[in-house]
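One protein chain is absent from this view; the other protein chains keep their places.
Going in written order, the chains are labelled A, B, C, D and E, and every chain counts its residues from 1.
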C-alpha cells in the first residue's frame, strides 16, 4: 500500500470488470454498503447537486490542491467509457472546482459523473445535462491552475480510500466505494440482500412486526425491557 | 413531570383528540407556532428528506441510543392509526436509523411519518412511498440493535420536549409540538390568525404598507428613526 | 466611504441603469463573478429556498437587528419596480424574519426578491408565489419589532459589501453584487465570456481536451508532472 | 408534566437537598452521567468559557428570547445561596447575553455559576472573578430587554430537560442535570463507581489489560475476532 | 465608497491618530462595541489563537486569495509602528496563511498583531513571541504564492468592513473595528460607559438588583409578567 504523492499521473490502471460494474449499478448505496460489511462509505457531507442524481462507474482518481482545478483537466485525458472522476483535495476547500464546461469534456470522453470533496458551480446546467455530481458545496467562486496534484493515485476522498479502478456508486443516500476485486462478490451479496428484503417487505406490509420477524422479544426481555401501562 | 429513563415501554398513552388533530392539520408550522405563543418549535436543523413532505399526528415517542435503532422496532408495535413516531437520541448521531422497510412497517401499523434527531436512508424510496420524514441527516450507514432505550416516555427531540400523545406537525418550515391538552385551543388560535392574515394579505396586495397597516410610523419616529435624502 | 449606522433611512438612492440590469439578468452568477474579476460574491451559505429560484435587480439595503424584522417593513416603502431587498444583520441570526405576507407586500411595491443573511419561513408559499429568496436558513420562529436598524445604507451581507442601488444577482450557484457603476462593463465582459465559452463548449463536446485547448502540457511538464504506466 | 410557557416567574421552588448537592459536587460530570444511567447530559457544544471552570448547584431556570437578556435580571432576584442559573433560549442565539456586571449581581445573591444555551462576553473578567460559565459561544454583541420569557419553569437547555431545583454539574467534560429526587441516589452510585474505578486503575497501572480484567476475550472470539500475524 | 479590487497596493493611507488609538487600547472589545452603538463587530468565529491575546492598532488591510499568502509579504512593507494587519479572503479558506516567520517580519516592521479570516500555524511560537493573532482556524497546511490580491483597499473581514487606517481592537470577546474618524468619540464614550459601570458594579456587589437599579419592574408588569408561587 502506498501513500499519496503529488506530481504523478498513472496512465494505465486496472478497472473493475464492466459487467460487475453493471451488476452493482442495479443496487442502491445503502444496500451495497451493507453488502460490503459496512465499510467504504464516504462522509455524508457529500450530497448530490440536483435531486435524483445517480452514478455508478470505475474511478479515475484525482488529488487536487485547494482552490486549484488544474488536475481535473489532466484527469479528463485518462477517462475511459464508464469512468467516474473521484476528486480528493489536500485541504478542505469549497471553491467551485468544476462546472458545465468540464462536465461537457468529461462526458465527451465517456465520463459518467463526478464525486468531489470540494465545491462545484453551474448546477442548473449540470441538472439540465443530467451529469451527476456529488459535492460538498455549491460555489460560484472559480479556481486557479498553479500547482501540481496527481491523477490515478490512491486518494482519500471524504474520509474513504479510493484506488483507481475501484467502483464508485452514488445516489440520494450518499457515495460508497467498492474495491475492484470485490465488485462481483459485493454485487452478489447485494442481490441476496435485496431478495431477502423483498420477503420482509411483504410481511411488514401485512402488519407483521420486526419484533416477531427478527425474534427480538427474547433478547429485549433478557436485557430487562419493561412494558408498563 | 418526569425525567427520561431507559428500558421502559409505555403501552397505554393519552393521545390528543383525533378531531383536534385533524383541525391542526389544516395549518402550517409557522402559523401553529405563532398560535401557541412561540414555544414548542424543534431546532431548524431537522429538515424534510424530500420536498413538500408534510405530517401531522399524535406522537409515539422513542428514546434511541446513538447508532442503535432497536427501539424503533419496539415502537412499531405501539403505533395506532394517526400516530407519528418522534425519535430522540441520547447523543448526537447521524447514522441511518431508518429506511424503507421500517417505513413499510410503520405505515402498515397506521403511522403517518417520522421525526428523528438522527439520520435516515433510502430517501428515494421514502419519497416514492410519500412517507414523510424529518431528519437531521441522510446517511447510508446502518445501525445496530444492542442497547435499550425507551418508548412512550417524555423525550427531548431537537431541543423540544415531546410527550407521548402530543401533536406533532411538520412541513417545509420545520417541526412544532402541540401539547395534547392545548390542541383545540391552538387550532382555534391558528384559525383566527389565518383569518386575520387573509385580510392583511389583500391589503398588502393592494400596495398598502405594513408601516401604515400596523401603525408603525409613530413608534419608529419616537425611537428616533430619521429619513434622509 | 462610509461605515454602517443605525437609525437612518435614505429615501433617494442612485440605482443602476435598468437596461444594464436587464443586460446582466441574461447571465448566471458564476459568469458574472468571473466577468467582475472574481470579487463581490456572497458567502455560499446563502442558498435559494426553493429550486430554480433566480433574481436580478437593484438593491434596497436593510440593516436588521437579530431576531427583529421591523426594518423590512420600513424598507417596503422604499422599493421601486425592479428592486431586490438585501438584508444584512448586525449579528448572526437564523430566526424567520420574512414570510409570505411580506413577500406579498414587496411584490406589490415592485420587489423582485430578497437576499437575507438570516432565516425565512412560509417557504412553500414563497415557491407557489415564485418569489425568489436567498437565505441562510429556513425557520418557523418569528421575529419582533423593537429596535432600529437602517434602510439604504451600505451593508455587509454574507461577507459582501452592498450599496443601495448596486445590482444583485442570485441563482443556484449563489449571489453576486455588481457595483452600479460597473453594471454595463460587467454585462459586456459577461457577454464576451459566454461567447468564448460557446466555442470551447463545442470543442469539448467534440472530445478535445483542455490540456490542448489551453496549452497546458508545457507548463505542467515544466513544473515536473510525470506520466507513468 | 408541563410544557414551557412564557411570562411566568415561579418564586417558590423545591431545591435539591444541600447536603446531597455537596455530595454530588465531589464527582466529575462523566462519573455522574454514568451513575445516572447515561441520561441527562447536555449537548457537548456547551463549553466552559475558561479552563478549569467547574460548578455544582441547584437550578434557577430561565427561558430567554433570542438576543434578549431581560429575564436574567428577573432571575437574579430568585437566586438563593448555592444556585446555578440555567438559561435556555426559544431559538438558537449566540449573542452575548451575560457579562461581568450580571456575574457580580448573581454572585452577590449567592449564585455559583451560569449554564447558558447562548453567548456570553467579558470572559477575561469572568475568569478573573472565577465565576464559572458554560456557554455555546463567546460574543461581544450585547442584547436588548424587550420581550418576556420565564423564570423557574421547566426548560430544555442544550437538549436536556431542567426543572427548577434540579442539580446541575459542569466541568471540562460538559454539563449534566440530576433530577432533584435522584440526587442522593446518584451521589451514592457515583461513589460506588469511583471506588470500583480505583481498583481498576491500580490494575491498569500494573499493566493488566481490560481484555482480561473485563473478561472480553471470550465474547470477542465468539463474535469472530481473528488474530493474524 | 469603493468596492474591493485586486492587484493594487496603496502606499499612503490615513491612520487614526496614535493618541486616540492609545486611548481606545484601554477598553475591552465589548465596551468599545457598545460605545460605538453596536456596529463594527467581526463575526465571533474569529478567536485568539492563544489565551489572553490582545491587540489594538491601525489597520493595514490585505485582500488574500484562498490558500495564497503572497499579499501578506506585500503588506509587510506597508506596516508602520502601531499597525495591525487585517487580512480578508475572497473565499472561505482555513489553510495556514501565516506563521512564526511572518510574525517575526511583521514585528520587525512595527506590527502589533494580525486579524485574519483564515487559518494560521506555528501557534506555540506565536504564543511564545506573544504576537497576538485572531484567526478562524489553526492549520499546519501551508499556502502558495500565485495570485494577486490587494493591500490597503477597503476589505470585508469576518463580515465587517475595514478601511486602511481604521482602528482594530481584539481581545477574548472578539474583534471590533472603529472607523478612524470616530476613534476619539468612541474612546470618550467608552470612558463614560466604564465610569457608569463602576457605579453599577458596586451596587450589584452590595446585592442591589438590576430590576430596581434599571427600573424594570414597571415595564415587566405592563407586559404582563406574572409572579406565582
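The rule is simple: a contact is a pair of C-beta atoms (placed from the backbone, for glycine too) under 8 Å apart; a residue touches a chain by one contact, two chains touch by 3 or more.
For clarity, every value in this text was computed on a predicted model and none was experimentally measured.
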Chains on display which the left-out chain touches in the complete complex: A, B, D, E
Using the touch definition up top, pick the residue from E:109, E:203 or E:217 that touches the left-out chain. E:109
Of B:22, B:129 or B:146, which sits in contact with the chain we cannot see? B:146
Residue, one of E:22, E:124 or E:196, that touches the chain absent here: E:124
Please identify, in ascending order, the residues of subunit D that touch the omitted chain? 28-30, 33-34, 38, 41, 44, 47, 51-52, 171-174, 176, 197, 200-201, 204-211, 214, 216, 220, 223-229
Tell me where the left-out chain touches subunit E, residue by residue. 7-12, 51, 70, 73-74, 76-77, 94, 96, 99-102, 104-105, 108-109, 119, 121-124, 137-142, 145, 147-148
Contact footprint on subunit B, counting only the chain that is left out: 65-68, 90-95, 139, 141, 144, 146-147
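Everything below uses one rule, namely that only the chains that are shown with their structure count from here on.
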Could the interface between the copies subunit C and subunit D be described as same, meaning over half of its residue numbers are common to both, or is it different? same
If you fit subunit C onto subunit E using only Cα atoms, how far does it have to rotate, to the nearest 5°? 180
Option in C-E, C-D or B-C whose residue-number contact pairs overlap A-C by over half: B-C
Rounded Å distance, subunit B centre to subunit D centre (Cα mean): 27
Approximately how many whole Å separate the CA-defined centres of subunit A and subunit B? 32
Could you state the distance in Å from the CA-based centre of subunit A to that of subunit E? 42
Could you list the positions in subunit E whose residues touch two or more of the other chains? 38, 41, 44, 90-92
Overall pattern in which the protein chains touch one another (line/ring/star/complete/other): other
Could you list each pair of chains that touch one another? A-B, A-C, A-E, B-C, B-D, C-D, C-E, D-E
